[in-house]
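Following: one structure in structure tokens, then a few remarks.
Here the complex is missing a single protein chain, while all its other protein chains stay put.
The letters A and B name the chains in turn, as written, and every chain counts its residues from 1.
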Amino acid sequence: MGRYVARRLLQLIPVFIGTTFLIYLLVWALPGDPFAGKCGERPCPESFVAVMREKFNMDDPLFIQYGKYLLNLLQGDFGETFSGTSVGTLISNAYPVTIRLALIALLFEALIGVIAGILTGLRGRGFMDNLVLVSTLFLIAIPTFVTGYLVQTVFGLQLGWIAPTVSGNASWGELLAPGFVLASVSMAYVARLTRTSIAENKRADFVRTAVAKGQPQHRVVGVHLLRNSAIPVVTFLGTDLGALMGGAIVTEGIFNINGIGGLVFRSIARQEGTTVTGVVVLLVIVYLVMNLLVDLLYAVLDPRIRYD
Amino acid sequence: MRAGRRTAFIALPTAAALLLTACGGGDNGGDSAADPNSEVTVFTTEPENPLIPGGTNETGGGRVVDTIFSMLVRYDNEDASSINEVAESIEADEDGRVFTITIKDDWKFHDGTDVTAQSFVDAWNWVAYAPNGALNASFFEKIEGYEDVHPADEGEEPTAETMSGLEVIDEHTFQVTLSAPFAIFPETLGYSAYAPLPEAFFEDQEAWEAEPIGNGPFQFVSRVPDQEIKLTRFEDYAGEQQPQIENLTYKVYQSLDAAYTAVVSNDLDVLDQIPVSALAGDAWKTDLEGRTLEVDLLLSYTLSFPLYDEVYEDVNLRRALSLAINREEMAEQIFFGNRLPAQSRVPAVLLDDPEGQCEYCDYDPERAKQLLAESGYTGDVGITYNSDGDHQQWVEAACNSIANTLEIGCNPEPVQTFNVQREIANAREFTTMYRTGWKADYPSIENFLTPLLRTGASSNDGDYSNPEVDAKLDEADQASSVEEATELYMEAERMINEDMPSIPVFDDKGQAGHSTRVENVHLNPLRTLDVLSLSLA
Partner (left out) sequence: MTDPTAAASAGKMETRAQEEITAEGHGARPGGGADDGKQRSLWGDAWVSLRRRPIFIISAVIILFLTVMALFPGLFTSVDPTKADLSLARQTPSADAWFGYDQQGRDIYARVIHGVRASLVVGVLATLGTVLLGSLVGLFAGFYGGWLDAILSRFADVFFGLPFVLGAIVILSTFNPPGTSYGPVRIIFQVIFSIVVLSWPVTMRIMRSAALTAKQQDYVKAARALGASPTRIIFRHLLPNTLAPVLVYGSIALGTYIALEATLSFLGVGLRTPVVSWGVMISDAKELIRIAPHMLLFPAGALAVTVLAFVMLGDAVRDALDPKMR
């Protein structure tokens, strides 16, 4: 087990370097001089541009720029934005909000999705099953930006049940509605995944054995069926949490949430390579670590899987 | 940050309550709970530069800089005329080339030091000095000795650190010598580039940037990037009118729509712009009944011609295109009457009588067709615009109007960002018309002409050149009074409009909304909020 984890962690290194370099390359290759539009319709003083280019090492060759960046990063320095704000500060302000939003979304997914999945999976075909199937299909088919605007307009502006936008400190309560919007599509997937998984395992040998042994129904379902059906669901939820933490550009934009997604989106528009790269680096690490954790969870859930 | 801690504790029960009742409209997190009445929140976007007055030129940072600094003059809320603020008097010599500026003697910076003539001279020299790389350096180009501190060529080293045209006479007097007469120079001094800077700035710039010190009615308290900038009333503020509110917090919003919903639900106190989605069908007037205001802004939208491209050399083609744009219908259908069809390239607020300034600025399909025929042009045209601003709809509509009227093809061509648009402009690589907009730095007709249309001017990126216009502008600069200058500038504008180097399309109108908690909300035509009159209801 220990060796497996060590090997996986080692494998993260090339992936990490590859991803950061790729993003770095792309961001600095963005068209347009980031300073061309800084002065409105008037051209910026050349002196200003010179000072900025110097400050952000923009006249160095790309590899040297990247090297300098990586070196600073390893020392925990994420660099500065054009306005002189530390990128580290921006990230540490935005990230907790994104994590809260992601957790709320995950909670919705897990609760509603799993319950719906279990109900339909256990019962098999019937009215309930069809209802869940059809409603999940609809959830999948409607893009988030439509759901988001609908929720904001109807519940926020017209009915006044929720605050239509989220304040700067983004408390848990305020994030409920955005979290629900963010969760809507994944919720549908979780429901369907749970349903499929349970339906399959219901006919598995170990369940039949358990029933034959005369174990009580709740034990068969609780210990044998649900535990074994949980594997794909947990995998999905795990990778999804990694994905959700990657920020939700659309949801954050609609509800004015100061999270990671919006930060990156704005930074791309402003061509602030340092911010974009910094955030993406973090996202990639989170994503990779989540994947590792999910793999380790397998071993806990499924006694057949052993890492050595 | 103590408030933040408390917020967390308050927020938890709130969250539980929300879960139970699904009802929590208007919950403003914890800020208001901590100190409900003394703080007024005002919309802003995240400042894109450090908050140095000479280094800030966009509205996000500009709002803050304008609040923590007071300039020599300020602009009236109604007609944007200049009124002395820190200045006691600004006297011009006979040529209109040397100005003696006396400042009032009781002004202080937020750190308690005095505002002196030296504070201005040092600040101006710092901004102009090329190695400092300040964004607003070019505002000092009219001052004698500017070339020495800021050589035109990038590679060249400055030969001096200070401009010879700035001279401190005594503690409260300094003299400004311009390289050429410029009658309206005093009018320009309300722009934030001309703010004074305290000693502390020159001693430790980094520390100053972390906690800016100005001389304005409000002083800096704290800042959370991408969230808020907290200011509080400066007790030693020397202005005639004292601020009415105690604390002012600029809240950073990522989208105007989000800020709008916040102001509707009273979560935000002042919003100085209204998003298109709320202007639509005049919804904002019902959403914000009794808490709206409108001002005519010094902001004009134009379509510029790349005169370096031979296609647009023909003046009749340019006139025809201008005549083919149905400005009235566009203002009505796209902006719901919230923009004014342009009658000339200078916003109507600045002109006593805008009519007759521009012969080719109306919609006249017949004449347009006739002029197009005279020009003999039969190809397609295009309009380039940056898709990161709110321009797509009106540019498309303008294109459709041209296409329908002149029966030639017209393609709206978006580029990703304003940066890209500017890069093409600077490289002189446009092959289509392109969207331009100009917001006045200071309230003068001159600001809409000289920087944009004089031969070789800094923002003349269509390469327009007409020696007669240049001569007329010179004459106006040398006028003996502001009134006389205005007359001459208007004459110059009429000459320019004959040439139609860019098509005036709209004058902007500013709309603002506020919460029920505040009153006396005023914007001036430069869209600056009057933070002095703003008060709690």
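Structure notes:
To be clear about the criterion, a contact is a pair of C-beta atoms (placed from the backbone, for glycine too) under 8 Å apart; a residue touches a chain by one contact, two chains touch by 3 or more.
Model, not experiment: these values are computed from the prediction.
Shown chains touched by the hidden one, complex as a whole: A, B. From the options B:E85, B:D122 or B:E423, the residue with contact to the unseen chain in the full assembly is B:E423. Only one residue from A:V132, A:V151, A:A177 or A:V264 touches the chain missing from this view: A:V264. When the whole complex is considered, the residue among A:I112, A:A243 or A:L297 that touches the unshown chain is A:A243. Interface note for the absent chain: among B:N400, B:N520 or B:S533, the touching residue is B:N400. Residue A:T196 is the one among A:N57, A:N72, A:T196 or A:Q215 that touches the chain missing from this view. If you put the missing chain back, the residues of chain A touching it would be 11, 14-15, 18-19, 22-23, 26-27, 29-32, 137-138, 140-146, 149, 153, 182-186, 189, 192-193, 196-197, 199-200, 203-204, 231-232, 235-236, 239-240, 242-244, 246-251, 261, 264-265, 268, 276, 280, 283-284, 287-288. Although one chain is not drawn, its touching partners on chain B can still be listed: residues 275-278, 280-281, 283, 326, 329-330, 333-334, 382, 387-388, 392-393, 396-397, 400-401, 404, 411-416, 420, 423-424, 429-430.
Convention: only the chains that are shown with their structure count from here on.
In this assembly, the C-alpha centroid of chain A lies 39 Å from the C-alpha centroid of chain B. The touching residues of chain A, counted against chain B in their complex, run 31-52, 82-85, 89-90, 93-94, 152, 156-157, 160-165, 167-174, 176, 252-256, 258, 262-263, 266, 269-271.
Against chain A, in their complex, chain B makes its touches with residues 4, 7-8, 11-12, 14-19, 22-31, 46-50, 57-58, 61, 130-135, 137-138, 150, 154, 209, 224-228, 251-255, 257-259, 261-262, 264-265, 267, 388, 416-423, 426, 436-439, 451-452, 458-459, 461.
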